[in-house]
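A single protein chain has been omitted; all remaining protein chains appear in their positions.
Now for chain A:
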Amino acid sequence: MTAAQLRVQKDLTELELPSTMTTNFPDPTDVLNFTLTITPDEGIYKGGVFRFTFNISGGYPHEPPKVRCTQKIYHPNLDLEGNVCLNILREDWKPVLNLSSVMIGIQYLFLEPNPDDPLNKEAAEDLRRNREGFIQNVKSSMRGGTVKGETFDRVLKA
């Protein structure tokens, strides 16, 4: 077993996730690739089901895991390709952080979207200028609606 796999075993088996997050392993023999599902129970994104893929390289924990959102969602800190703007996934990553820190960090983006660190500039501008209007746009995007000419994925709980 590689040192990265050992560390992932420790990280994953000792995860204590809140009920709003679940992990899913398409191939349970491959623990380096899995998805995280977040169902926020408060905040603007409540009612949505958001999926992220985690891809952990052999360089972990020297290198951070690669995380992408699999859906197209209207969020200031996510772009339309699923890139996530979270400091600990890039410039502030440290080997002492673990998968739990990353998951909690991503969930936090749904509770407190951060307009000062935008990846989707229109959404950030929207949130800064008119919070109420932004909330309406988020609701509409989560139903699969169109916001500012972009159609988003329907992410509402079935």
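Couple of notes before you dig in:
What we mean here is this: a contact is a pair of C-beta atoms (placed from the backbone, for glycine too) under 8 Å apart; a residue touches a chain by one contact, two chains touch by 3 or more; residues count from 1.
In this section, contacts and distances are computed from a predicted model.
Missing chain, UniProt protein name: "NEDD8-activating enzyme E1 catalytic subunit", from among "Replication factor C subunit 3", "Trafficking protein particle complex subunit", "Cell cycle checkpoint protein RAD17 isoform X1" or "NEDD8-activating enzyme E1 catalytic subunit".
Touch with the chain that is not drawn comes from one residue among A:Cys85, A:Ile106, A:Val138 or A:Val155, which is A:Cys85. Counting the whole complex, the residues of chain A in touch with the unshown chain are 1-7, 9-10, 12-15, 17, 22-25, 28-31, 34, 58-59, 61-64, 77, 79, 81, 83-85, 87, 89-91, 93-96, 117-119, 121.
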